[in-house]
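Right, I'll just put the structure down here and ask away after.
The complex appears here without one of its protein chains, the remainder shown in place.
Here is subunit A:
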Amino acid sequence: MRYALEDALKNGAYRDAATELLFQLADDDFILAYRGSEWLGLAPHIEEDVAFSSISQDTMGHAAMFYQLLHGLGAGDPDHLAHARPAAERKNAVLLELVNGPGTYLTEPHYDWAFAVVRNYFYAQAKKVRIEALKNSSYQPLAEAAVKVNMELYYHLLHWKTWFTQLLSAGGEAKTRMAAAMEKVFEELDGLFSYGAQGEEFTKHKLIDSEDALKARWLQLMSPVFESLDLKMPEKFAMKSGNGRNGEHTEDLQTALDTLGEVYLFDPAASW
């Protein structure tokens, strides 16, 4: 059965599961869009600066839409949900919260472009798989949102795949740094596929396909790319720094939220 908003509001267990899933979707896009915005002015060249900020803007737009859906389910004010929730309540994957590299936006940023490319490419592909599954979600408003997100995501994926392929075909330092970046991303990648402690509720209510199904689909789509670049897919991924879906996070998230919160708490009514 397909649930409209009114149906979801009448069924407590269903509403809770949909809310939990939406927090994961919203928080993932929100924190990665924030990390992307920190790159402004620092990308390898001006065209990339334009492209990356455009992608981050789209991604923040997706987060805003998911927070809006949460608002509909009674989770609270969308601006508050985005800016004022403490780290322990955040449901994003740890991979997406990690800093871009040493330094900060204001003081000597030495950001790692290889890490940006790998993280964004792997995420864009995972998001694509997830959004495809969400098109068939039992929650009608989410299925509709997925159709819209999918069309924009298409371009993001194309963009990051191009960077990934080019840097790995370049050899030399690029290849070494990409290898190091991939190692770092694989260490947290399982956290991106996890649904956390309440994941069984998602599949029970047919909100989305299982973790395993999505991960298998990701591997299936990545394999030809890896093969063409002579890369080896690890047997297993890890979740070294904890499961963000259960509210476990690194210091990096807290620092980011402090920075974001300063602006928001200063003027909660300001439009963003």
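Basically, a contact is a pair of C-beta atoms (placed from the backbone, for glycine too) under 8 Å apart; a residue touches a chain by one contact, two chains touch by 3 or more; residues count from 1.
The rule we apply is simple: contacts and distances are computed from a predicted model.
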Request  = Just go with whichever of "Phenylacetate-CoA oxygenase subunit PaaJ", "Protocatechuate 4,5-dioxygenase subunit alpha", "ABC transporter ATP-binding protein" or "Neutral metalloproteinase" UniProt uses as the name of the absent chain.
outcome  = "Phenylacetate-CoA oxygenase subunit PaaJ"
Request  = Sort through A:Thr19, A:Thr104 or A:Asn150 and give me the one touching the missing partner chain.
outcome  = A:Asn150
Key: Residue among A:Gln24, A:Thr59, A:Asn92 or A:Ser137 touching the omitted chain   = A:Thr59
Ask   = Who touches the missing chain here, A:Glu47, A:Glu108 or A:Glu235?
value = A:Glu47
Subunit A residues that touch the omitted chain in the full complex = 47, 50-51, 54-55, 57-62, 64-65, 141, 144-145, 147-152, 154-155, 158-159, 271
